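Let me give you the structure first, and then I'll get to my questions.
All protein chains of the complex are present and in place, except for one that has been dropped.
Showing chain A:
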C-alpha cells in the first residue's frame, strides 16, 4: 500500500499509541511464571512506554472495547487490539486528528482538559494551558470558531463510477464502498488547509469509490482492472499525510478509486534466525509494534504518527522514526519490498543484506509517494525488545549551547535512541501542558521547583532550552551511555533535568496534533514542517526561518504575533533534522488559509536559501512539488519522470505527487 500517509504525521504529531492493551495484559500476567524471559522484558518495556502516554492499566478501556465489537471479526490472536476498521469514521474524527473520543476542550470553568481514556493526559485538567494559549496567541475563549458538527452528505459530489470496473471488482470479491463518509474520509491528509476546509464543511473532489483489498493478490487484481478500465488509483494507508499527497487532483476526469490498505495488516512470518519479519504493508505502526512485542521483538521504527500511519506509507514516503539512532530510518530497516505496478510486480529475488546490482530498485519505490504502485508486502528487520529504557532531559542556558552539545554527541556517535532539542518557546509550551497536580506529577513538580531555585540560577528563563533523551538497551549499557551523554552536556553548560521532564517532552510531540484542533476552535491555525540541514547551518537556519515567519505574518496583516518555534529532532553524522511549529491567531483576516500558505511558502524558501532540504521525511506530495526541480536538478527530475513513464504510462497511479 502505498500509503500515502505520510508517515510522519502531521505536524505536530503524534507519537505512539495505544499499547494499552498489551499493557493490561502485562500487568495481569506479570506473575505468570510460564511466560518466557523475553516476554517479560517486553512487558517491562511496554509498561515504560505506555506509561507516559496512556492511562494507567487499571483504568480499563470501555471506549475501545465497544469499538472492538463493532469492528469486524477480530483475528484469533487474543493480544491483538482492534485493527483499523473499514469505517474509520466510526472511531476517528472526520474533520480533525485522531480518535473521536479524545480531544482537548475548554470546560465551563475555562480550564483546558483532554477527554477520553486512551492517553495518559486523558481526563486530566491542564490549568495553565488557557493562560498560555491566550497569552501566546492573543486568543480569547469568548471568540469561538467552531467546526461544522457533522458531514453534510448532500454536499458530497455523487460518485463518478466506472460501472464495468465496479462490476468486475465485485465479481472478484473485493470489498468496496461508495458511501460519502468513506469517500470523504479518504479524500484528504492532515494539512492545515485540508482540515480547515472540512471544518467549514467544504468538500472538494473526493474519491468515487473506496476498495479494501485483503491481500497481495487482491491488489494485483485491482491494479489489473484499473489498467483495463482506465481508472485512477490512489493508495491510502494511514491518512496522516501532510504534503497534500492524498488530495484528488481536481483536473482528474477518470473515476478515482481510493485503495485502502488497512485490511492487509497481518504479520505473515517472523524469521528469528535472520531477525526479519514479513508483513503486509497496510498494518499501522502501533499494531505492528504490539504484535511483534508479543513475540519479544520490535522494529524500533516509531515515527510520530505511528498510531495511525502504515508500513506501506512509511516506505512510500521514506519515513523516519524517532529512534532511528538505534534502528535506522525506513531505508535502513527494509530488506525486501513487493510492489504492484501497472507493469506487474516489482521485487528482488533474494533477501541478501546488501547488493551491488546497479542502482537499488528499492530507492525507486521508497519515496515514490504512490505514483508508481502499491506496496503490498515488506520484509523488515526486527530486534529483540530492549531490556531497559530510560528517559532523560538536559537544560541548556540557550539554544546555541544545546545545538553545540547535540553536534558533539553526533560527532562522538553516542546519540541515545532519541535526542531532541526544544527551543525556549517549546519549553514554555511544554510547561503549559502541565496537568493539575496528580500523584504522578507531584514528584516531578517538586523536582522542578527545586531545580528552578537551585540549578537554574544564572539561566535566563527566556533563553534556556531543553533536550529530551530516550536511552534503550541493556541496563548497564544504558547507564553507562547516559553518563557519557551527560558528561558531554556538562561541557556545554547543560544540566541534567530529570526523567519526567524528558517524558513530558515526548508527550508534547504526541498531543500537539490534537491541540491544533483545539486552536482551530478559537481562531488559531497552525502547522509544522521539517527539513534537514548540515550542522554548521543549524543555528542560522533556525533563527532565519523563525524570524522570516514572524516578519511574513506581520507583512500579511496577521494581527497578533505568531508562535514560531523549532526543535532539532534527529542527529546525523553530517547534519540534523529540524522541525518548525508555526501557528497564529487569524481573527481579522478574510482568507486565513491563503495567508497561512503564503507564510509557509516563504518559510520553505527561507529554508532552501539557508541550505536546508526540501523535506527530511514528510515528503513532497503536491505541496512542495514546485521546488523539486531545484532540489534534484533537471536531470534528476527527468530520471524520475522516465521511471514513471515506463512503470505507469497511463498514469493509473494518478495522485500527481512529486513530479
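What we mean here is this: a residue touches a chain if its C-beta (ideal position, glycine included) is under 8 Å from a C-beta of that chain, and two chains touch if they have at least 3 such contacts; residues count from 1.
Basically, contacts and distances are computed from a predicted model.
Enquirer: Missing chain's UniProt protein name, "Leucine-rich repeat-containing protein 49 isoform X3", "Transcription initiation factor TFIID subunit 5", "Phospholipid/glycerol acyltransferase domain-containing protein" or "Protein farnesyltransferase subunit beta"?
Expert: From the choices "Leucine-rich repeat-containing protein 49 isoform X3", "Transcription initiation factor TFIID subunit 5", "Phospholipid/glycerol acyltransferase domain-containing protein" or "Protein farnesyltransferase subunit beta", the unshown chain carries the UniProt name "Phospholipid/glycerol acyltransferase domain-containing protein".
Enquirer: Which residue, A:90, A:131 or A:547, contacts the hidden chain when the whole complex is considered?
Expert: Looking across A:90, A:131 or A:547, the contact with the absent chain belongs to A:547.
Enquirer: Hey, which of A:328, A:384 or A:611 is the one touching the hidden chain?
Expert: A:611
Enquirer: Going by the contact rule already stated, which one of A:131, A:167, A:536 or A:645 would touch the omitted chain in the full complex?
Expert: Result: among the candidates, A:536 touches the missing chain.
Enquirer: Which chain A residues touch the hidden chain?
Expert: 536-537, 540-541, 543-544, 547-548, 608-611, 630
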